[in-house]
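The complex appears here minus one protein chain, its other protein chains still in place.
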Amino acid sequence: MTAKDRKVIINKDWCKGCGICVAFCPKNVLALDHHDKIEVANRDACILCGQCELRCPDFAIWLGGEADE
Amino acid sequence: MTAKDRKVIINKDWCKGCGICVAFCPKNVLALDHHDKIEVANRDACILCGQCELRCPDFAIWLGGEADE
Amino acid sequence: MNSHVEIRLSGSGGQGLLLAGVILAEAAIFDNKNAIQSQSYGPEARGGASKAEVIISDEQIDFPKVISPDLVLALTQIASDKYSKTVNQQGILIVDDSIELDGNYNYGRVIKVPIIKTAAEKVGRSIVANIVAVGLIAELTQMISRENIEKAVLSRVPKGTEDLNRKALMEGYLLAQSVL
Amino acid sequence: MNSHVEIRLSGSGGQGLLLAGVILAEAAIFDNKNAIQSQSYGPEARGGASKAEVIISDEQIDFPKVISPDLVLALTQIASDKYSKTVNQQGILIVDDSIELDGNYNYGRVIKVPIIKTAAEKVGRSIVANIVAVGLIAELTQMISRENIEKAVLSRVPKGTEDLNRKALMEGYLLAQSVL
Amino acid sequence: MSKNIKLMQGNEACIEAALMVGMRFYAGYPITPSTELAELSAEKLPYYGGKFIQMEDEIAGIAAAIGGSLAGLKSMTATSGPGFSLKQENIGYAMIAEVPLVIVNVQRGGPSTGLPTSPAQGDIMQAKWGTHGDHPVIALSPESVPETFELTIRAFNLAEKYRTPVMLLTDEIVGHMREKIEIPAIEEIEIFNRLKPIEGKEYLPYKIEEGDIVPRMASYGEGYRYHVTGLFHDETGFPSNSSENAELMLNHLMSKVEDNLDDIITYEEYMIEDAEFLIVAYGSTSRTARSAVKILRQEGIKVGMFRPITIWPSPEKRLREISKNIKNILVAEMNLGQYVYEIQRIVKSNSEVYHIGRANGEVLMPSEIVTKVKEVL
Amino acid sequence: MSKNIKLMQGNEACIEAALMVGMRFYAGYPITPSTELAELSAEKLPYYGGKFIQMEDEIAGIAAAIGGSLAGLKSMTATSGPGFSLKQENIGYAMIAEVPLVIVNVQRGGPSTGLPTSPAQGDIMQAKWGTHGDHPVIALSPESVPETFELTIRAFNLAEKYRTPVMLLTDEIVGHMREKIEIPAIEEIEIFNRLKPIEGKEYLPYKIEEGDIVPRMASYGEGYRYHVTGLFHDETGFPSNSSENAELMLNHLMSKVEDNLDDIITYEEYMIEDAEFLIVAYGSTSRTARSAVKILRQEGIKVGMFRPITIWPSPEKRLREISKNIKNILVAEMNLGQYVYEIQRIVKSNSEVYHIGRANGEVLMPSEIVTKVKEVL
Amino acid sequence: MSSTLISNYFREANLPHIWCPGCSNGIVTRALVKAIDELGLDKNKVTVVSGIGCSSRAPGYLDFNTLHTTHGRALAFATGLKLANPDLEVIVITGDGDVSAIGGNHLIHAARRNINITTIVFNNNIYGMTGGQYSPTTPTHALGTTAPHGNIDKPFDITQLAAAAGATYAARTTSYHVNQLIKYIKKGIENKGFSLIEAASICPTYYGRKNKSGSAVKMMEFLRDNYIDIKAYDKLPDDKKIGKETMGEFKEITLPEYTDEYLRLIENLKGAEK
Partner (left out) sequence: MSSTLISNYFREANLPHIWCPGCSNGIVTRALVKAIDELGLDKNKVTVVSGIGCSSRAPGYLDFNTLHTTHGRALAFATGLKLANPDLEVIVITGDGDVSAIGGNHLIHAARRNINITTIVFNNNIYGMTGGQYSPTTPTHALGTTAPHGNIDKPFDITQLAAAAGATYAARTTSYHVNQLIKYIKKGIENKGFSLIEAASICPTYYGRKNKSGSAVKMMEFLRDNYIDIKAYDKLPDDKKIGKETMGEFKEITLPEYTDEYLRLIENLKGAEK
């Protein structure tokens, strides 16, 4: 996988809606949906910095390849 | 009791013959007898410094009044 | 209802069902009945389904746990899946209207009402769904006097929230009347 | 002596009576006998009287403690005051010559010899009084072969002190002969 | 006086009672399902001028509580399984030093960390035999919230009267359930306070005054300047190695309990007059058993229940007597067989003894006891 | 081969045997009268490539020993009364996690610090019931130095075979006395090593393979990467709250011992063929008892001795059988009455059970037993 | 579905974990795994030991040799494992209560021996597992269920305590500063001796609620805004220090390691008479 193929991937089942990734994303890419689960609201803004992955307590968001949303 | 009346007093029954008072008496006043019990060998040299009393582990020697040897 | 009623309240951790159970039990005691309230502890309490149980009786209560609930309340889908089927055939199952029940199963009398929504929209705070449920249950079963229900609610909720909770209770009564 | 002999060795903490007991027991075993050695622990061991016990027997030894000593050794006055009277009437009491015995008491056969002095003056080290005592006891009782006594002594004393201890043993034998 | 009726948790009732009987010192370490005892003590004691301290572990908890008692305050510590194991060494200390103390064990599933949030009655034998050496044990086991209140008071009174640690063995069910309780007025409560030294008389800390059961107890700081040790000691409190003294000391420890069994032992007999079958149960399980008795009686089966309230010392005399007329005894407990050993010992060949128990975190159900009784019959 | 006969202390024989059976890890904390076990391990283990560590306390001692065992080494810890009390929590851990381990308790006078340098048999019941919750216990009690050797080997073998902590209960007398012992050649010693996972087969750490008694045990670091916990767990080793699973797990723990009593239990019968009176004694006290039997037999009194060598589980079946033909049983032990409870339970009304005991630091004398027997007769 | 890091090192069948929403235990556990991954350690040698507590549940999720012991005793068990088999890479996961209340003694002794164990302290300043009692690191005046009138205890600085007891690597950071945390954990594992890394953590459920600290996000912001590198902190004027906490590497030295010394002892005795 090349860096180019990487993107933010989420696993809603594991997300507990704490909002940490949302709050500390430098580019406001993320949001909670009305079930309080994570969603990628603004993928284009993402700079693949990985802050969300570092701080998600539930391993529910990461930078990787393939997975469709 | 005035300071003048003070002298080295010993309680042979309690002495266990460790020799500590003998070794650290600055004036070589003390000695162990042939039963390894403390005795005042040279009372006149005593300067009443109290080092012996401070270090006797068995409370067998002290500066005080009255007691005859 | 009977002189010996077993109630199981279920939902998720933060919904205050323990408090609801305590209020029901205390109100029963104010009514000169006997009552026992118990709950399940354990990892279950962190996420997953949580339950609180109450037994109300005119007699001495020996065995302290609910054996065959005469009334089951379920506020979440997970709780409903786990506990709805435990209600006895003569009993009442009360579920929030957001819940889907397994159609293949016979639950006794089912009452499906918008408890959480009522709390959120009519009272203004979804956190008081538990008190709405208390009002609903009290009114449906007619086991305990309204007076003592209110007394129990007011003695157990945080200072400053009395009006909110009185309102919630009232909405519970109304919900009950809507299905009576 | 009997086919079952109980020995009590007493003195003060530093006199090595435990070692003496161990040597006697081990020598007995080398002689194909049974033997048990035990001692008293506890604050007693710090100052005060100390004792070591040995049972030597041709039979199996059941009860492991000395009940009625056939031989008591006392090396200090305190030990003697405490233990000399425990020797049985057919037994032997061995005391160092520095010890005064209670004249009103009947101890069986009393052997009073200069054990410590012998060690100090004849062997040159009062610390080997215990080995002098071993030689004395072995020779007096004739329970164990000299060969095995010596073997046991040499197997248990610190390296480099063999000659000293052999000498002490010899002096013990001689002391015994002096009273036989 | 209007009745003071409340809905209360077992653990709450315990602290309520403790405060009323005069508990003024609590030292412990949190552990489920006993934690409320610490939390409520922390909350309430300061209002009474009493002290709560959360220690670094359970060993320190009981140690500090013993210290509190020596300083003159009625003291308690509480825990559950793992913590009870850790406290064992110092339980023995309190016994030999004769320090009044109440130790609560809200039992949960074991061994080890086990099933921390589930009820069990698995520490029954441990309560008696958990610390090394020979020692007497007083342990009480309540079946309800009101009885938790009652027995907490009794535990403190026995502790003070017999100068010994007293254990309150409850379990997760009794500790956590809420039930109706009538709190008596303070005047209605019988309170026993440790006897203090006789003024003007020479005080030997371990000498028993004529007519007394145990030595009188001065508080540290009151002017008596005495010595307390976990070594065998004589009347003066100083260590002694003499075997005669050891015998005296141990005999006193044992006999202060054994000579006063009638005062210490309580039990309940339920429908046993005409019973042909006896269920023995204690603590929360006796509620299951009572329920089963009712069901069986309805079916005409002559069953009764014997419920030890004082678990240790066991109600040996009475139970042996009853057993003479009973063919079958079923011991019901939330463990794999503990108190049943004691029952077997007591009834000898008088009765056949059966056991029903479980330690999987689930309570015994009335129907299970009913079935078992019928099986035996 | 020439015989290897030595004069050895009980504690010495224990370590000698442990080294021969393969003990390679010792973790403990010194306490009289068990200290020689630590001292000898410290001295000798490094020569065998084994490890000794003096931990900060007894709790850490057993914890580290469990760690040593999980890492694949045969491990032991040793202590006396106060330390045994402290180890209780982690004894339960080793039981539920099924970790092979040998725990030696060289008994001294208790409770508490008690009589630290005097012998006693006061921790007999504690060995069985000292930790919280339900659990099986295997405990052996030697009466002599040679038997200390023998039972140390047996303790390790049982620990490895049944994946459980095994206790060796000796006392100050057996531990400290020197006696004749013949050390066998290593080839003559039967050694059991824990079964390792079947290669190539999926490994579930708590699954019992067909034909096995206990789950096979991988060492940490061997590639199996499994989980061990003190919580109730299932075959996978992971915690489980299900009551069905709890039942399975506990049943396995209990039954691995209870289903193999014939393999685990040993005892000695001495002159019981024609005996009308039976003395039950164990450990060093059985030497007093044997002596008393000989004296009484000389006087024509038909006395025999039954000596449990495996103390727990108790030799219940055999003893109940014997008791059918015995009117009076005297239990002799160095405590105020402990094993006698078990004997009373076992023999029911078959025999009258008497007790002679003491916990004052003095051993029971043959003459005392003789007198007591005559008194009863 | 999860990242390769998670699927490589976690027992996915046991996920999702039981920790509360916003609990930082997951963050720190992931940081540990990331450090292990970056170091390229052999999974079969990595051995993770814990005591009892919310944090101590972590080993159950990790695909290594894992051991969940009794409350407070993790380091004592770990010491046995490490000495018995020095090839194991032993890592201890523990909570503030586990390691500094009931387990305080094992901490200072493991540090004193300088045994090669890396200890990660999940310090949320509270007993999470039992529902919010104050711990030895709860700040003075803070609330806990056993400190309903405000805590009068003074808190330990666990990192400095470990350093004083003999740890050869001791560092603290927070569950906000995750990259730093990963770096410290790596250094701790690489240090041949006793290492302790304290991760200031959050328990929104008990500490947060009781102390009105706000949401998990608010608590993370607190960590971000109030933890200052020790060197920078030392330069602050006294009034600016108030309310600030320190982080950074507090100790990093080299001393003989315990199991090494033991192996040397064995080596020295080789050939000697037993």
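Chains: A, B, C, D, E, F and G, in written order; residue numbering restarts at 1 for each.
The rule is short, and it goes like this: contacts are C-beta pairs under 8 Å (C-beta built on N, C-alpha and C of every residue); 3 or more make two chains touch, one makes a residue touch a chain.
Here the structure is a predicted model, which is why all the values come from computation and not from measurement.
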Contact partner of the left-out chain, one of G:108, G:185, G:203 or G:223: G:108
Residue among G:161, G:181, G:203 or G:247 touching the omitted chain: G:161
Subunit F residues that touch the omitted chain in the full complex: 29-32, 35, 38-39, 42-43, 46, 52, 54, 56-58, 82, 112-113
Hidden partner interface residues of subunit G, rising order: 101-105, 108-109, 112-114, 136, 149-150, 152-156, 160-161, 163-166, 255, 258, 261-262, 265, 268-269
Positions on subunit E contacted by the hidden chain, ascending: 24-25, 27, 44, 46-47, 49, 51, 53, 55-57, 59-60, 63-73, 75, 89-90, 93, 219-231, 238-239
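In this section, only the chains that are shown with their structure count from here on.
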Length of the line joining the C-alpha centres of subunit C and subunit F, rounded to whole Å: 54
Rounded Å distance, subunit C centre to subunit D centre (Cα mean): 86
In subunit A, residues with contacts to at least two other chains: 16
For subunit F, residues contacting two or more additional chains: 59, 89, 93, 116, 118, 229-231, 241
